[in-house]
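Of the protein chains in this complex, one is absent; all others appear in place.
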Amino acid sequence: MNDVEIIYLERPKFKSPVLIEGLPGIGLVGKIAAEHMIEELKAKKFAELYSYYLPPQVNIQKDNTVKLVNMEFYYWIDSSKHKELIILIGDFQAITPDSQYLITDYILDLAQECNVKRIYTLGGLGTGTITKNPRVFGATTSKELVEEMRKYGVVFRGSGSIFGASGLLLGMGMLRGFEGVCLMGETHGQIIDAKSAEALLRVLTKILDIEIDMTEISKKAKETEKQLNAMSKMIEEQIKTMERQEKYLSETPTYIR
Amino acid sequence: MNDVEIIYLERPKFKSPVLIEGLPGIGLVGKIAAEHMIEELKAKKFAELYSYYLPPQVNIQKDNTVKLVNMEFYYWIDSSKHKELIILIGDFQAITPDSQYLITDYILDLAQECNVKRIYTLGGLGTGTITKNPRVFGATTSKELVEEMRKYGVVFRGSGSIFGASGLLLGMGMLRGFEGVCLMGETHGQIIDAKSAEALLRVLTKILDIEIDMTEISKKAKETEKQLNAMSKMIEEQIKTMERQEKYLSETPTYIR
Amino acid sequence: MNDVEIIYLERPKFKSPVLIEGLPGIGLVGKIAAEHMIEELKAKKFAELYSYYLPPQVNIQKDNTVKLVNMEFYYWIDSSKHKELIILIGDFQAITPDSQYLITDYILDLAQECNVKRIYTLGGLGTGTITKNPRVFGATTSKELVEEMRKYGVVFRGSGSIFGASGLLLGMGMLRGFEGVCLMGETHGQIIDAKSAEALLRVLTKILDIEIDMTEISKKAKETEKQLNAMSKMIEEQIKTMERQEKYLSETPTYIR
Partner (left out) sequence: MNDVEIIYLERPKFKSPVLIEGLPGIGLVGKIAAEHMIEELKAKKFAELYSYYLPPQVNIQKDNTVKLVNMEFYYWIDSSKHKELIILIGDFQAITPDSQYLITDYILDLAQECNVKRIYTLGGLGTGTITKNPRVFGATTSKELVEEMRKYGVVFRGSGSIFGASGLLLGMGMLRGFEGVCLMGETHGQIIDAKSAEALLRVLTKILDIEIDMTEISKKAKETEKQLNAMSKMIEEQIKTMERQEKYLSETPTYIR
């Protein structure tokens, strides 16, 4: 096995598919969205990427067999509507900075071979706060794409950084002639956020002009909402406790402080 | 010296041996079990693996000479019963994630050259609790093997991860056509556990259909039991102390808390 | 993409330019100075360096497009006065020790191709104290250069170390026949210090015998000064508080201490 190895299970005939990346990242927003797409579209796995730069572990599956951690490429083709998607998901991102670059280069090689022109990378944008209606932020490889995306309600902030595969696929992709858009669901940052993933997916399906049943992800989003509410209450109580302490201390004679 | 180098001391003629891996891991369960097998079967060392990715150190031996840290391959052949074993032990596992993959690849190369078809990897499964009768957990490369192993009392849980060589030999081995079983002795996780190793070995010898004298490992298991009992008492006392503090605090006027 | 890749946007014809390095380092002193030079001289970008050993991220720019982090080479030629400069800036330095060496080697390759003979590396020298009039410290590749630099007011201390590109360009450059000078602006170390950068630039322009408008950097220096004054007051108050605590404790009965 080479240090990065892509094993093809099938060689689908693509005309010019769109690549969608949903590797794990902040709030698992991109991963949840991409996995929901795969499930609802019944997309088919056609390639697996294994690497020395993923964690050295196997996961035990429900049937008690093991699976070496990897990234997986799925495809979905709707010939009648001329739609072709490649969706990339995975157990992990590469675990060292330089292997992030290396593996992104391999993904771009695959994209090139499949004649991909445009890449959508999905992620979360952690704000540290709890939002009722998560927005979808964007960054792109060209000004034209910024304008195109604004039509779908994507919000642009003109600053910040994008780490890992979602950033590198765009940054390294640019140097190789790909056009790309990163879509980031607004999220707290310390919670698995299906609600933000749902918001992200609603925008993405509009952009792609495809229809996806949202029932399952909406259910998960409801659960996220409950967690966020609980979290919200917890924070409120913490603040109250702190205020009480503050007050108590201010009334205590100074020589103890 | 290359970054991984296997030095053969002998080239035994194998028909189709079974590979047993007992590198250091949780509770040293696999290592103790494998070393006991080597000792009791009087297995013979036939190859040494040295690597840049083992710690940069030599160990001073009883006779005051030094030994570069390594992994070692032993073999045992019982021609009359058509039994052939290769047993892998070592001072350390590879010390970086990517070299875990690399060295596993070298081990699989050796296994392939020796015509190995099946691999047993031995390890511990840390539960954080103290058990009287440690169970032996399993994970395999196929559903058929799950059923086969259940007959020997191996317990399956359908979840979890296996880290390091014990996992990778199965996960990477699968991709190269090996079949494999990971056997994990139930263990606390923070103690060297000969008792769990003994339990593991009792299952393994049944699976392999070989007989091994257990006297020595049973002695070590008794020592482990004493340590576990001592640990158990210590924990009980800690709990009592904590309860007392709890009580004391609850009786102290609130403004101090 | 290779693990280090230099992309040329243009191949300027150099006779024998001077290389000036202003990558990020202590107090960002060198970076601020180099960027000011580029701006005021209207130096032109001619090459970009990308590498697996820079952080795996893109930065979102004001126009909402992304930029893969990199290092950039600018040039400025004043034919009438026979002045040629190559100025190196960047988002980051290489992020591992060995890639610091590797990337420096690539920079020296470019320098050699462009017929560079002399290198100035710019940095900060962190003292942990706040200075009104930051000095400019130096170290060079030869005793003759020490004497040459002293004429411009560069201060030499005969000890210390220089880390990263500013050090390696000199140390590795020496082995390849380059002559070099490291200029370090005196700085606190924990603040972005435009004032030190200004002092550094005043010395450098004298050495290079070129004129640069200092209005913009002087404005930034004023801001730094304000921050330093604020910091200075904060430290004073901390000292007073500590003295008070000290006093309080010394008057408290001993059995409590």
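Going by the order they are written in, the chains are A, B and C; count residues from 1 in each one.
In this section, a contact is a pair of C-beta atoms (placed from the backbone, for glycine too) under 8 Å apart; a residue touches a chain by one contact, two chains touch by 3 or more.
Keep in mind it's a predicted model, so treat the numbers as computed, not measured.
**Q** Which shown chains does the hidden chain touch?
**A** The omitted chain makes contact with B, C across the full complex.
**Q** In the full complex, which of B:N64, B:S80 or B:T215 touches the chain missing from this view?
**A** Here the residue in touch with the unshown chain is B:N64.
**Q** Of C:N59, C:T141, C:S196 or C:T224, which one is in contact with the hidden chain?
**A** C:T141
**Q** Specify the residue from the set C:I32, C:I107, C:M172 or C:L200 that touches the hidden chain.
**A** Answer from the full complex: C:M172 touches the omitted chain.
**Q** So which of C:L88, C:C182 or C:L200 would be touching the chain we can't see?
**A** C:C182
**Q** Out of B:P55, B:G158 or B:G177, which is the one that touches the chain we can't see?
**A** The missing chain is touched by B:P55.
**Q** Can you list where chain B touches the absent chain?
**A** Contact residues on chain B toward the absent chain are 1, 3, 7, 50-53, 55-69, 95-96, 99, 248.
**Q** By the contact criterion defined above, which parts of chain C meet the unshown chain? Give residue numbers in ascending order.
**A** 97-98, 100-102, 104-105, 138-143, 146, 156-164, 167-168, 170-172, 174-176, 182, 255
Note that in this section only the chains that are shown with their structure count from here on.
**Q** Considering only which chains touch which, how would you classify the arrangement: line, ring, star, complete or other?
**A** Here the contact pattern is a line, an open path with two ends.
**Q** When the C-alpha atoms of chain A and chain C are each averaged to a single point, how far apart are the two points in Å?
**A** Averaging C-alpha atoms per chain gives centres 37 Å apart.
**Q** With chain centres defined as C-alpha means, what is the inter-centre distance between chain B and chain C in Å?
**A** Those two chain centres are 52 Å apart.
**Q** Which chain A residues sit where two or more other chains touch them?
**A** Not one residue of chain A touches more than one other chain, so the list is empty.
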